[in-house]
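One chain of protein is taken out of this complex; the other chains stay put.
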Amino acid sequence: MQLRRTPILGAWGGEWRSRHQSQFEESRYNLRVFGKDRLAAIGVCWVAFMILVAVAAPWIAPYPDQGRGASDVSERLQAPSRAHPFGTDPSGRDVLSRVIYGARIPLVIPAIVVAGVLLIGVPLGGIAGYFGGKVDEGIMRMTDVFLAFPSLIMAMALVAFLGPSLRNVAIALVITWWPWYTRLVRGMAVSLRQRPYVLAARTMGVSRWTIIRRHVLPNTVGPVIVQVTLDIGTVILEVAGLSFIGLGAQAPTADWGLMISEGRQYILSEWWICTFAGLAIFLLVLSYNLIGDGLRDVLDPRTKR
Amino acid sequence: MSVRAYLIRRLALTAFVLAGVVLITFFIVRIIPSDPAQLYLGSARVRPEQLAQVRHELGIDRSLVVQFYTYAHDLLGGDWGESLRTKNNVLGDILHFLPPSLELILFAMTIAIVVGVPLGAASAYKSNTSLDHGSRILAIAGVSLPAFFLALLLQIVFFRILHWFPVGLQIDPTIAQTHPVTRITGMMVVDSLITANWVAFGSSLHHLILPALALAAFPLGLITRMTRSAMLESLEADYIKMARAMGVRQRIIVLRYALKNSMAPVLTVIGLTFAYMLVGTFFIETIFAWPGLGTYATMSILSLDYPAIIGVTIVVAFMYVLANLCVDLVIAKLDPRVVLS
Partner (left out) sequence: MAKLLDIRGLKLEFRSYRGVVKALDGVDLAVAPAEILGLVGESGCGKTITGMAVLGLLAKPQAQVTSGEILFKGDDLLKKSEGEMRALRGREISMVFQDPLASLNPVFTVGDQIARVIREHKGVSRSEALEATRSALSATGLPDHGGLLGSYPHQLSGGMRQRVCMAMAISCDSHLLIADEPTTALDVTIQMQILRLLIGLRDDRGVAQLLVTHNLGVAAQTCDQIAVMYAGQVVEQGPTIEVIKRPYHPYTTALYGCLPQGKLAADLSTIPGSVPDLIDPPAGCRFHPRCTHVQAECAAQKPALIDVGPGHQVACHWVGRLGVVPGERMHA
């Protein structure tokens, strides 16, 4: 087996690359299969586009100040026009700019929530599944209790006592979501525990932590990624929903859910206030769902369309 | 493990989880707020004696364990405190507002199951046809639309444009006057049906449809997708091959054999959608002015009515746990392998 020397990583890099050769090839194959899924590709493009929009907001929004919250009452409730392609809202703010700035929240918050959930849920699941016995029981009972709280209820309760803010919404979501991943990873860990290579490692005296880290957890990556992409959509919907009732983003922040709530009473006449924001949510969540579906088809071809 | 042993184990687990729920809500109520007494009194400036008085009343000058014991004891006894807003017993308030929400949830759940399961099964049976692609689009759209946005859209289309359905409320106010419905269960459709109040029945049913549709969209999508994928997996199984080899009709193979095998994951998803609906009603009710638990909860939140908020939290969590228990029991009945594992 030839050791390919990578200029950047040097000799060590080369050895790592050839050891992980088969994984790279498998990833490349998976990527190709995934690429064939046109809908998933569209999803990826849209998400990438949204990320660009969110990052470039101060430069592409026609009225960046209004995107950040400044109001201009003289221009309120204007229908879509050349000056305001998406119209203006009850405070006179340009809806297009608000939608652009609003793209930041559904990209940042889910990322934070997912990071928190993975950091807590995955290791717990690996430990529970691998060690079994009392540890498993204890962790599983804890997940059962936390799973009893629908996330919005927990958000509602927390926000009531800690005050409405996106930060508290994120905390609430992390608290209610981590058990799912613990369960998912635990289930896989339990079956992985029996695999021959794990038994072989144990016979050779490899420590349990090393086994979990090197053999169990890496094998859970696939389904976890699929689950994460499917869940991001739901997180976005929940954040938007909480902002809609007033528990999440607060005025004058540009948040799509909040915008829908602001425009709600005008919906029958000044339809543009709600609609573009709602459409934005729909398209972003749809994209994540398409990506998640595509990933699932790659990892589990039996469910192929 | 016998069926009985499984049942006992499951019930014990449920009791444990409910206890855990109470513990966590206690944690939220007493431990998170820096000063529950101050919270209780609101932002008004208070004298130290008042603060001490409230502290004593709330019992937070005693040890945590004692506090928890009193808290749990009160809960079980039905004393859930007094709503700061309505001044009623919180439990009483909740029981009053719960039935309309249940009505909405049950109706939406029925729609989701009755449409979703057959649609998913048909998609699996005729996979890769236009039926399959169509249902897939529908399902994905359903899970991607925010329910409150869908509710608004439905209002625009079906009320404002088409004038087919009313914009909100449980029943036409005029009919409520002329044909009042006696409150038995609290669910207007059910009550009017029981009392043979046909005019009210028609009106309340008419009012139920839009909110139920808005609520059912997400579960419908989820159930359709799950049924489809579970069926596809079942149809790949060897026992299906065997049944075909034995000459069993395709219709029986799909509708009896494969479907029953797919029920476990589908039922689990149904349990999850129940949780979704429990909170989904909060949004739908606000938009359709539906007098249910969601409306009560939203108003409690906005007025910082802590006893009410906690009461709602506990009720919803309890209902979700019980729903999951029911789902597990049904699964155990359908899939004998579960009990024996």
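Residue numbering begins at 1 within each chain, and the chains themselves are lettered A and B in the order written.
Keep in mind that, in the parts below, a contact is a pair of C-beta atoms (placed from the backbone, for glycine too) under 8 Å apart; a residue touches a chain by one contact, two chains touch by 3 or more.
Only a predicted model underlies this, so the values are computations on that prediction, with no experimental measurement involved.
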In the full complex, displayed partners of the excluded chain: B
Option from B:Ala176, B:Val248, B:Leu302 or B:Leu322 whose C-beta touches the chain left out: B:Val248
Sole contact to the chain not displayed, among B:Phe97, B:Phe165 or B:Tyr257: B:Tyr257
Full-complex contact with the absent chain, from B:Ile137, B:Ile161 or B:Leu334: B:Leu334
Residues from chain B at the interface with the omitted partner, ascending: 237-239, 241-249, 252, 257, 260-261, 334-337, 340
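We adopt the following convention: only the chains that are shown with their structure count from here on.
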Gap in Å, rounded to a whole number, between the CA centres of chain B and chain A: 24
Footprint of chain B on chain A - complex, ascending: 141-142, 144-146, 148-154, 156-162, 233, 237, 240-241, 244-247, 257, 260, 264, 267-268, 271, 274, 278, 281-282, 285-286, 289-290, 293, 302-303, 305
Chain A contact footprint on chain B (complex, rising order): 13, 16-18, 20-21, 23-25, 28-29, 32-33, 39, 127-128, 132-133, 136, 140-141, 143-149, 152-153, 155-156, 160, 229, 232-233, 236, 275-276, 278-279, 282-283, 286-287, 297-298, 301-302, 304, 306, 309-310, 312-313, 316-317, 320-321
